[in-house]
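Every protein chain except one is present and positioned as in the full complex.
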Amino acid sequence: MKPPPAGESDFGRAGLAAVVGLLVAWEALGRLNVSMFVPPVSHVAVAWWQLLANGTLVRAASSSLASLVKGFVPAAVLGVAVGLAMGRFATVRHLLNGWVNALMSAPLSALVPVLIAIFGIRDTVVAATVFMFSFFVIVVNTMTGVRGTERSLVEMARVFGAGEAALFGRIYLPAALPAMMLGLRLGVVQAVKGMVVGEMLISLVGLGERLIYYGNTFLITELYAVIVSVLLIALITSQLAQVADRALIRWK
Amino acid sequence: MVFALRTASVVAFLLLWEWAARVPISFNFPSPGATLMALIALVRSGALLSATVTSLQSLLLGFGGAVVVGVPLGLVMGVVRPVGRVARVYLDVLIALPTAALIPLVILSFGINIASSAVIVFVFSAPFVTMNAYGGVRDVRPRLVEMAQAFDASWGQLVTRIVLPSALPMVMAGLRYGLSRAFVGLIVAELLLSPFGLGRLIMMSRSMFEHDRMFATVLWTLLLAGAALTALARLEARLLRWRA
Partner (left out) sequence: MAAPAPVPIVVDGVSKAFGPVHALVDIHLRVRAGEFLSLIGPSGCGKTTLLKTLAGLVPADAGRVVVGDRVVRGPGRECSVVFQDFALLPWATVQKNVEFGLLLRGVPAAERAGTARRAIGKVGLAGFEEAYPAQLSGGMQQRVGLARALAVSPRVLLMDEPFASIDEQTRRLFQDDLLRLWSEERKTVVLVTHSMEEAIYLSDRVVVLSPRPGRVQQELDVPLPRPRETADVRATADFARLVDGLWKILRKLQ
């Protein structure tokens, strides 16, 4: 099942107005002391700066990003490979389709305790969670891309004498590329979510651990600061993915 | 032929699992047989049922809220363009954000109770439900609107006879995706909050090293989510019979 279209954020004036409006409202609500759980945005900014300065954020973020890479790269490589195989060979598709579809929309976080049982309470669990969260999206999208190759292109290539290898390399693969890139973009977003969930559940290292810690110790401004940092990482990775996508697919 | 392959893959999975239980990956891996026994025991003792009921309460509250708030909001966003353009920015951020990061904040604000888990489920699912309703309205074919206007349709008729039916497929897709997100939020919330529902059962079993119970509960949870989503998909198919 595909998530709703990841719309290009046509940021523009509406976007700017929305963000500015939010910041102003946030600051006002904070100063009015509406709730102890809504500090003014200026206090959050200060806390963020302090956390950055004393190295907490950098330490936590590096651990998080390391797990992200360790989990996403294998998910991307394996995901594309499996997706290509499933798209090209009906046998493979029928064998694996049920599992892939079921697991793609499943609450995979339920499996994290299983991962903890296997790996123990270590940061490998985070990488494994990242892998789990992103793998299936990548497989499904890649497979859809290969299956969506226009038959007339395949026929045309066969007419001009293309063998299996040429068909695969020059027709199926390029035709599947946009869908593959979409899968990777969606996979990155899922990977970041997996990273946070995994870290929160093992509560050992990374930004997820900081979230639990500040929550438990009622350090509200610090908690917000980490939430903002997580959001920044999510936005930056998603933007990078979009840039890569645009760079690779110039012909649309 | 397809059926044979699918059965084969399930059999292969069970065999793999059985093998994994015997190989010492860690002490902790229960075999399929042991898991099944634990599942039966859990059902008999009533623990599974009460945990499921508790979890479903949070789910219904949270997801129900997401639908009741999200669908109308999305529709309004689609019809009143300026609202749509501004609100969309917030929704895009909420969708991009790893929602789990907000859980500690919600727990702090609402305490450790069903309200918290319901709110978490809401936050996980509402943005998607809303965005899909918004998309559904926005993607209504202008030609259909033009046609209705040519027949001098009133504004109300346009909305009820053109916009809503056109938007329905996307709204339903949003509900399906929102439900799967709701389950995700529910489980993460309960694994962290602990005193409630299926998440609590999972964590408790793990901390007591009753891995067969843990596996059984995890399996049950996944099956529950699968069943709920399939039911929704069936409903969708019935509502949208006109689709090719």
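Some points to look at:
Per-chain residue numbering starts at 1, and chain names A and B are given in the order in which the chains are listed.
In this section, contacts are C-beta pairs under 8 Å (C-beta built on N, C-alpha and C of every residue); 3 or more make two chains touch, one makes a residue touch a chain.
Keep in mind the model is a prediction, meaning the values are calculated, not measured.
With respect to the full assembly, the chain omitted from this view is in touch with A. Considering A:V73, A:A102, A:L153 or A:V228, the position touching the chain not shown turns out to be A:L153 (whole complex). For chain A, the residues touching the chain absent from view are 150, 152-153, 155-162, 166, 170-171, 174-175, 177, 249, 251-252.
Following the convention adopted for this analysis, only the chains that are shown with their structure count from here on.
Centroids built from CA atoms put chain B at 18 Å from chain A. Chain A meets chain B in the complex at residues 1-5, 7, 9, 11-12, 14-15, 17-19, 21-22, 35, 37, 91, 94-96, 98-99, 102, 105-114, 116-120, 189, 192-193, 195-197, 200-201, 207-208, 211-212, 214-216, 218, 220, 223-224, 226-227, 230-231, 234-235, 238. Those residues of chain B whose C-beta lies close enough to touch chain A in the complex are 1-2, 5-6, 8-10, 13, 25-26, 28-29, 82, 85-90, 92-93, 96-105, 107-109, 128, 131-132, 135, 170, 173-174, 176-177, 180, 183-184, 186-188, 191-192, 198, 202-203, 206, 211, 214-215, 218, 221-222, 225-226, 229.
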